[in-house]
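Right, one structure below, let's go through it.
Of the protein chains in this complex, all but one are displayed in their positions.
This part shows subunit A:
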């Protein structure tokens, strides 16, 4: 009898817990995040530092492509913008936990991610390129040479380049780092043959270290990606608004122009991030 009772109590507890989980995960009401943004007068944007998407200038302020994009987006909505710098590995949980309204973080659309977040139409198209160590991989003829058990590749954990490396070079061993900089350093030190990252980061790094690094695959992208804003699920109004904002600014050329400014080379903005050079 006693056991039965405790089982009953447990069942009740589980049911209560489950219903509270359902209550918290299901959208509280049909309200769109758009209304919250307008009411608050502030658009909260989740992002992560990632050259040249978002970075710190000499004064410690945020600059970069997605900073420009989110600033213009907020301007067009008639609200202020607030950036919430977030560790990349926690950016999707943070979005779901409502730490901010939207991810404008150069996030590539992947089916896996799309299962947990909604994506707008793409606002940028970038490729992934590979920077390799001249001493270790200088005599590799084509990409197939990297698919070898003796090859080590470095990449940023939780980002699309790691998935690409796994898929394209299944035989190579892969070292995952929390940060791009560590992955590139591993290649420069000769502990890894190459690293894959979103363009133009590998190009910029090779430019800075021409004697030790080179662009694998002749600088051609290994794959191309579509980057989009990430939104919480169950909000068609916001999705429609952001997608159409992107559509308008693609058609009028503003997105392309801004993209070119940040991605076509560092000359235009190099002074803002590097003193004494």
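Rule of thumb we're sticking to: contacts are C-beta pairs under 8 Å (C-beta built on N, C-alpha and C of every residue); 3 or more make two chains touch, one makes a residue touch a chain; residues count from 1.
We adopt the following convention: contacts and distances are computed from a predicted model.
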Undepicted complex member, UniProt protein name, chosen from "Acetolactate synthase 2 small subunit", "Amino acid ABC transporter permease", "Cyclic nucleotide-binding protein" or "NADH-quinone oxidoreductase subunit H": "Amino acid ABC transporter permease"
Touch criterion as defined above, residue of A:58, A:173 or A:244 at the omitted chain: A:58
Omitted-chain contact residue, chosen from A:132, A:172, A:194 or A:212: A:212
Sole contact to the chain not displayed, among A:65, A:123, A:169 or A:184: A:184
Residues of subunit A (touch criterion as defined above) contacting the omitted chain: 24, 40, 49-51, 55-56, 58-60, 82, 84-87, 90, 93-94, 97-99, 178-182, 184-185, 188-190, 205, 208-209, 212, 273-277
